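Shown here is a partial selection of chains from the complex, left in place.
When the chains are written out, they are named A, B and C in that same order, and each has its own residue count from 1.
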């Protein structure tokens, strides 16, 4: 099984050399847990190998992200100019956001894709229509399939739709999920962790001023469940 | 009482030789708990004995599953070619998924059936119609039986419908259920565990890096309630 | 006060010789707790004394039940043939299930009745109509009694209706309730325990591999509240 390096110092050793190729890994954590930083490292590792990378963000303008990355030592500007990496802002206020996202995922021949974060997309109240013209090999329920007045359980359908698109694209991907402090779930929605191939949680213990990374699930991979102590520094997340 | 070997090393000893023939066992666990692996072992054991097997999956494409199984040492390809086992993808986005599932269960003379997982099916908001023509001996409420505007408690009805179909088929079956981390229930829905003949939970303790299997219920079988330590390795789940 | 033997070895001593005649006892427990086994013993005790018995079941086909009972040493077949005991399947998918149940309870002159379990019946979304013709001395609200659009609190009404029918029949009865693991209530609905004359809970402690029976309430009976250790063996539940 081919392995894709994570870019996080010390992590590859724990998962047989990296993420399984073409797998989808969920990275969950509380505010300030380091989810975006994990994603920077994953893509920065990719551009070192001249892989094509995509970063889809929902919550921040792209410039802010690039600044944050540069402060940590990841300067994506040269790679952007060489068309090695693309940052796009998914605007959940636009009704065609699903089509935008799918088109981008399918058209780019990306080796690595990040979706940061999946949470707002899964909470959208409407379900996508007219998806056949995206060329994506997914079969999706439309409101017409259901009797009038029936609420479709959209959350699970949304999550399946997104993960299906990522899987079809043959890229190796990360999706992040917001984890409210105090939640014992592995994602905000409580479903993604069952759909993804791998689950990594980032946690923090304020009283002890300590951060941890745990590999909760990784298909086709032998791994410890033990929380690993980590640090965030210039250079990003490091296991210690 | 005839016993059906589980294929999980060490488990048969604890339950008088295996699952009771024609029983339905619920296997529940958190993400990464090993539910699908348990199912692989159960069906792989079956094809060793040249029993007819069916694997119904909802969350993953069949190829991914086969790869995951092969990595663990279960190569289903030869058995597929000999028509000993069939993997089918149940697409919950399709409105006739219930008919598809029922037809497959009833038509195949299967000795062993796996439904991985029952969770999304039970959450569907609509109830099946026109089921008489499936030839299944089940009596099912239809919306017409209820006054307009009354919400039918579809979850329990769905679960009963599925388990009823499996029971009628005379196969020995496993259904899996997603168990969110932190849940004390034995299934995501909190109902399946009362309907199934047996309940096995797979749990994990990240701090101790330990996995456990517990037999919570097994009709017609004397068994300990004590959680059993287990390992996941090449060859799958082993009790230690 | 006349006492009715429970059939559970060691229990009668703790409750002044048995259940009060014509009382209704709620038996609650988690999956695998032994609820059905308790019911088998209660009715098997009855047929030893040539009392007329009724077992109403909602979740399983009758044959499966009889097999399960026989494995434990309770062979009901002879008693069925002598019309001492009747097993009926209440199909909650049928809209006349309430009428079916009531007719059976009222028509049979039963000494002992078991309803296993009351949970799905109480969750039904509609309320029964046209019950006067059942000859049952109960006064029941009908939807017409309420202004349009008002949701009737059907759960409590359902439970009262069922317990009222059992009480009117002058039999001594047991109703079982599904208790999700982790619940601190004494029934799934949180109401039955206030309506029944007695409440017995069956619990299990997997870590210690121990089972317990507790008498939480028994009208007209002095009893300890202390959980009693029990075993399930051939011959069923025994207090130890």
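Following the convention adopted for this analysis, contacts are C-beta pairs under 8 Å (C-beta built on N, C-alpha and C of every residue); 3 or more make two chains touch, one makes a residue touch a chain.
All values reported here derive from a predicted model rather than from experimental measurement.
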Overall copies of the shared sequence [whole complex; 3 in view]: 6
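As a working rule, only the chains that are shown with their structure count from here on.
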Chain contact graph, described as a line, ring, star, complete graph or other shape: line
Centrality ranking, top chain (CA atoms only): B
Superposition of subunit A upon subunit B: rotation angle, C-alpha, nearest 5 degrees: 60
Gap in Å, rounded to a whole number, between the CA centres of subunit B and subunit A: 29
Intercentroid distance (Cα basis), subunit C paired with subunit A, Å: 51
Touch list for subunit B against partner subunit A, complex: 30-32, 59, 61, 64, 67-68, 71, 91, 93-95, 117, 119-120, 123-126, 178, 180-182, 204-207, 209-211, 232-233
Residue ranges of subunit B in contact with subunit C within the complex: 1, 139-141, 145-147, 150-153, 156-157, 160, 167, 184-186, 190-191, 193-197, 199, 214, 216-220, 222, 224-227
